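Would you mind keeping the following structure in view while I ask a few things?
Only one protein chain is missing from this complex, and each of the others stays in its spot.
Think of it as A, B, C, D, E, F and G in the order they're written, each chain with its own count starting at 1.
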Amino acid sequence: MAVVFNKTQGLTEKEFHYCPGCTHGIIHRITAEVLEELGVLGDAIGVAPVGCSVLAYDYFNCDMNEAAHGRAPAVATGIKRALPDKVVFTYQGDGDLASIGAAEVVHAAHRGEKITTIFVNNAIYGMTGGQMAPTTLVGQKATTAPYGRDESLCGQPLKVSEMLATINGAAFVERVAVDTPANIRKAKKAIKKAFECQLEGKGYAIVEVLSTCPTNWGMTPVDAISWLQENMMPYYPMGNLRNPWEVE
Amino acid sequence: MAVVFNKTQGLTEKEFHYCPGCTHGIIHRITAEVLEELGVLGDAIGVAPVGCSVLAYDYFNCDMNEAAHGRAPAVATGIKRALPDKVVFTYQGDGDLASIGAAEVVHAAHRGEKITTIFVNNAIYGMTGGQMAPTTLVGQKATTAPYGRDESLCGQPLKVSEMLATINGAAFVERVAVDTPANIRKAKKAIKKAFECQLEGKGYAIVEVLSTCPTNWGMTPVDAISWLQENMMPYYPMGNLRNPWEVE
Amino acid sequence: MAKVLMKGNEAVGAAAIKAGCKYFFGYPITPQNEVPEYMSKELPKIGGSFVQAESEVAAINMVYGAAGAGVRVMTSSSSPGIALKQEGISYIAGAELPCVIVNMMRGGPGLGSIQSSQSDYFQATRGGGNGDYRTLVYAPANVQELVDYTMKAFDMADYYRNPVLVLGDGMIGQMMEPIEFKETEKMDLPEKDWATTGTKGARKPNIVNSLRLQAPELEALNQKIEAKYMEMEEKEVIYESYKLEDAEIVFVAYGTVSRITKNAIDLLEQEGIKAGLIRPITLWPFPNKAFAEIPATAKALMSVEMSQGGQMIDDVKIANEGRLPIGFYGRSGGMVPAPQAIVEAAKELLGGVK
Amino acid sequence: MAKVLMKGNEAVGAAAIKAGCKYFFGYPITPQNEVPEYMSKELPKIGGSFVQAESEVAAINMVYGAAGAGVRVMTSSSSPGIALKQEGISYIAGAELPCVIVNMMRGGPGLGSIQSSQSDYFQATRGGGNGDYRTLVYAPANVQELVDYTMKAFDMADYYRNPVLVLGDGMIGQMMEPIEFKETEKMDLPEKDWATTGTKGARKPNIVNSLRLQAPELEALNQKIEAKYMEMEEKEVIYESYKLEDAEIVFVAYGTVSRITKNAIDLLEQEGIKAGLIRPITLWPFPNKAFAEIPATAKALMSVEMSQGGQMIDDVKIANEGRLPIGFYGRSGGMVPAPQAIVEAAKELLGGVK
Amino acid sequence: MAKAKGKVTFDEARCKGCGLCVTVCPVGIIKLDTSRINVKGYHPATVDEMDKCIGCANCATMCPDVIISVERE
Amino acid sequence: MAKAKGKVTFDEARCKGCGLCVTVCPVGIIKLDTSRINVKGYHPATVDEMDKCIGCANCATMCPDVIISVERE
Amino acid sequence: MLNEKVVCAGFGGQGVMSMGKLLTYAGMIEDKQVSWLPSYGPEMRGGTANCAVMVSDTLIGSPIIEKDATTVIAMNLPSLIKFEEELVPGGKLFINSSLIERKAQRDDIEVYYVPANEIAVSLGTGKAANMVMLGAYLEVTKTVKSETVIEAFKKVFGPTKAHLVPLNENALLKGAEAVK
Partner (left out) sequence: MLNEKVVCAGFGGQGVMSMGKLLTYAGMIEDKQVSWLPSYGPEMRGGTANCAVMVSDTLIGSPIIEKDATTVIAMNLPSLIKFEEELVPGGKLFINSSLIERKAQRDDIEVYYVPANEIAVSLGTGKAANMVMLGAYLEVTKTVKSETVIEAFKKVFGPTKAHLVPLNENALLKGAEAVK
């Protein structure tokens, strides 16, 4: 029998602290596999956010920085400018990237910073206990939207990928989901391209990953996947929004 | 003889401190005229930025707040939430709005905050002496881009209106210029619509005004207008990008 | 009114609403999340407005806007979030706007931990923002005081047109205690005729602003606000003393640590050692005058803080004016001093000075 | 090397480059714009990188990233911009990263003015960020010192793995004086084996981080960094004294104000009044020991600052330990004290204590 | 067409019993073993009829805790 | 068609001599008066042949300092 | 003189927090000095939960329990291991023997074994195990009356949970019986 699936060298031996069924784990794995497959683990420097994935620095088997909340793209910029030959990536949640860190991600894209961002959109603030995120759906309840997100007060959820895709320095923008094995494989391909974009010096690359937070959504992991499919995926369409190779 | 043009009541008697030929003055005037024409001067509360127009609070003949650099949309949010019946607007430069204040403007738009923004894009930091702005054109010299803006290091200029137009809460988005009397009249119409958008509670409204900075561009006012036409207008196309009435 | 059992963080919200605050702008951060959560639930019911800002920076600037519009407004956060608000707080002080800011401190520096700490004393009392400004700082030691001083903070903010800080920590934010919303006397407060509420064509425009391009004008502003600070130093100092009479050792501690220190004092008493406490309730203005009450029996002072090396100890040194030796006992990073450890530290200090 | 005439702000940049700094992240703000402008011109020539960040917040976090990557890196700003960097500075201290931060102070609070001021003393010496951390703070009084201490700052930052602040003001940033780039001794500095430069598969991953979820671990971190601060207090204090022998009045002043105070001392001398000066060059650690040198002839101390009411005066009080009466003379908001005014203030104080 | 033959191994002590693997197995052979609780306090995932496994690795692809290895003939 | 007759008035003391009005006058009658310097230190804009003015208000629309008033018959 | 310092500890979901809250609330109703302090763990998921409850006739100093618990209620094994040592000599330890097989290690304390889950299941729902334990605790310590706890329950949970009152009364009763 041949091994067809084994844990990647891109991850350390540490057990994830995530809740049962939390898709952060899947996204960690595919990102780590990409780093391993591209042979860049020894050159990779990751930036962890503040959010449930704050401990990502313990899980990725490469050099890691833990950034202030929302500032991972700025931290990554500092690293990449200092070490332009290294492979620099940020891993960020939707509170981190789309809310407090909106300016930093817009400007990393604007400068065409040669870094890669894995953007985990789970439509909620996981770590702090389920507060509303810019990506929380209209009507979705959150601890700071106890009556459900009210469009007239909070607007409609922010489509980060669409927004960033208007910026020329954002060479690669794609939205994926990790709801099924097939989509997980697609997500991994997108992440690989996002790193190749960096390796080829094309500019900023970001992959938005539609993700679940069973705990704060108040659902079983399995129900959370269905909720993702039925509610998030229609609002946040999957697909590539920018691609440096098509243009050529 | 009938008076066909007289100074609006929307402006105070204070002389502008702007450099000769600086288009901030034109934009002040048309904004003030709109406030007067809509009969909302007594209900208007403006928010001045940090930038050459920091003293806007001395010029508009209505209640004014002076915000921290980049935070005018947040300040305006605070005012509008406290006094929802008032007419709240921000007046901001491109350093203020597009650079340090990127998160605040994105999120005012995202929440669909019922405020109006006059965004003066002069492709430079005027007040501090001509540093590069996110809107500075590729190749354009600035005191912090002494060799001209280098796309490979700083990316291409940010198209703020296009970016904000991806956000549903941004009900009205239009880019105008103040290079000719005809365009100035168009700009005024756009500004009027942007306030009507607020008065009708449609959401966030922003008008990007292509503007000059003769002093820091190192040109006469007349040459600056030509430079605006020849260099900025091709990169930043004029036109409406979002309009709440069309949709209906 | 009857007593109710409430979590500190929720009690802050309830007290604010009781004090007439209908506007709250905040951003989530542990251990104060129940404040915004409570406000998001309650404010819509009373026609107020809760906005989860995109960041702490935005939140404090929304506060600036709402305060400028003349309403009672509050924000809350915890240590790193308060660090981000420093520029905004400086602006609010400079523009002479009233508002209430709550900091439920956690361990630092940086991201630190989410456990209780008192390591933002400097930030609170000296201001991490730029310029010569101060904020009145209340340091409640229990949930009832948290309620009382939150309510008082709104009056003081309006009276002085200055931001007022309520400085708690994770422990007081998270704990439940019975509280009562006392009917307080209405303070005679000046009208907010400076607020930007629209001229209605009936008056000259109001301007909310901290810019003074001409240095002499800025100096004049500084003199004006300094006069307020001097008035606060004169009138607003609040402190408690505990078993100060014939104390051999006098502790200085504030907030939750003062409670633990009281336990230590009782333990020392059991061992026959007389110990007392000065508890600053206003951290700024600091109760220098309390130190005049220290009895001649006192041989030493000891600052007890949840801080590495101490921060309030600077104010203790200033107030002490070189009279008594000063010791320090502290734990940091979210560790909480145990009464027994304070007892040991006190005995060691006394041993050294005896 | 020959002397050159340089503006303070440009000299900072030149000194940094001389010290091996090839990375600068900043954001424009008067009166320090010549620093980023100089760096934008010079760094590309030496294969370094200048980034005009989108904000001060981004700039300090870029510094965090570059410092974590093991390179020498600097940022500069002025008062409100430095206020915005407080969270980032706290993170840098917590993650034990070396970097140099320049503050050319201007008048506050809020937007204030763009004229010289010293009203960020508290922010610099106590930290406006959260948690128990300190930054070494150099306060040069002329452009040559600005150069020397900027260069030294890089060594100290690397040695202690801690941010180092160079605290100037608009005046020193804007003025030109002759300077010399002295060849300094190379300090023996530890290797940056903690930096995140890519493992190359040859070592375990390095982690740059200030989070310690478990309170005991965070306390351990705090103890570790406190040990560094104690070492700094021991070894890094720098100050100058001027005409201290048999002084009746001892001024305490730093930075540009110390120069003006020296003029005042000379004027007083002409009037037959003996005055001296303690000039802290490191503001933190503060030169407490300098106060031991104060002669018995001294009748009073006077803190002279560009600040409303004084900030350094707190440290003067602590250092003085109640021995001498302490006076204050200050101007604020961009106003600069005149020598003659200092003279008058000194005479008045002496009159009062005689 | 003869189906491929596969084999899966769970690092059971690290299983969090989330059940995601259960839903994606095309042959429906994965169950949460409600009769047992692992050291983490969860009912671990388990396979009874391993011979039905086709080694598609769907389960491993979906497992957030990366505790499944898959082999195939 | 008889052209409209207009009249412009400059608040001369506030003129900054930027010349923008000069460029937009359709009948080309505005000049900067280089023979004079106003209190602000600039050569102020001026019109010699006022009768040619058509009162189109282009100049006033363009003037950044809002110092031009226009009348028309 | 009453000076109870109680640790309630267990898995998240076992209702240890509300057990503590009800005790605290009841203390308040009976005009005693009370405080309730949760352990709010690091911003992470899962694990155990506990709270410290003070019920006292005199003013409460520190709300923290540090080696001076008068009572520990351990709903699961990790809690027992962690908190047994927090008891003062003579303190009371309540062990949920349904889930904890181990015995207490100390002999200077009073130990009560209560098969709380079993009793609760016998009442219809395992969820009432916390109330069973509370009943046992009250029977031994008489800190507050069990009627007051029911009053507190009504106040805290309101009319929507009124139908659960009989169940909870029963649970308190059965818990009390288990240690009689």
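What we mean here is this: a residue touches a chain if its C-beta (ideal position, glycine included) is under 8 Å from a C-beta of that chain, and two chains touch if they have at least 3 such contacts.
All values reported here derive from a predicted model rather than from experimental measurement.
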Out of D:G13, D:P31 or D:G168, point to the residue that touches the absent chain in the complete complex. D:P31
Touching the hidden chain in the complete assembly: which of B:L83, B:M127 or B:L241 does that? B:M127
Given D:K18, D:K243, D:R259 or D:K347, the correct residue touching the omitted chain is D:R259
Looking at D:E10, D:E56, D:E96 or D:E177, which makes contact with the chain not pictured? D:E177
Looking at the whole complex, which of D:S90, D:S113 or D:Q308 touches the chain that is not displayed? D:S113
When the complex is taken as a whole, what residues of chain D touch the one chain not shown? 3, 5, 30-31, 113-114, 170-171, 174-178, 256, 259-260, 262-263, 266, 336, 338-340
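The criterion applied here is as follows: only the chains that are shown with their structure count from here on.
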Measuring from the mean C-alpha position of chain B to the mean C-alpha position of chain D, what distance in angstrom results? 38
Chain E: positions in contact with at least two other chains: none
Which positions in chain B are in touch with at least two other chains? 54, 66, 68, 99-100, 102-103, 106-107, 110-111, 134, 153-154
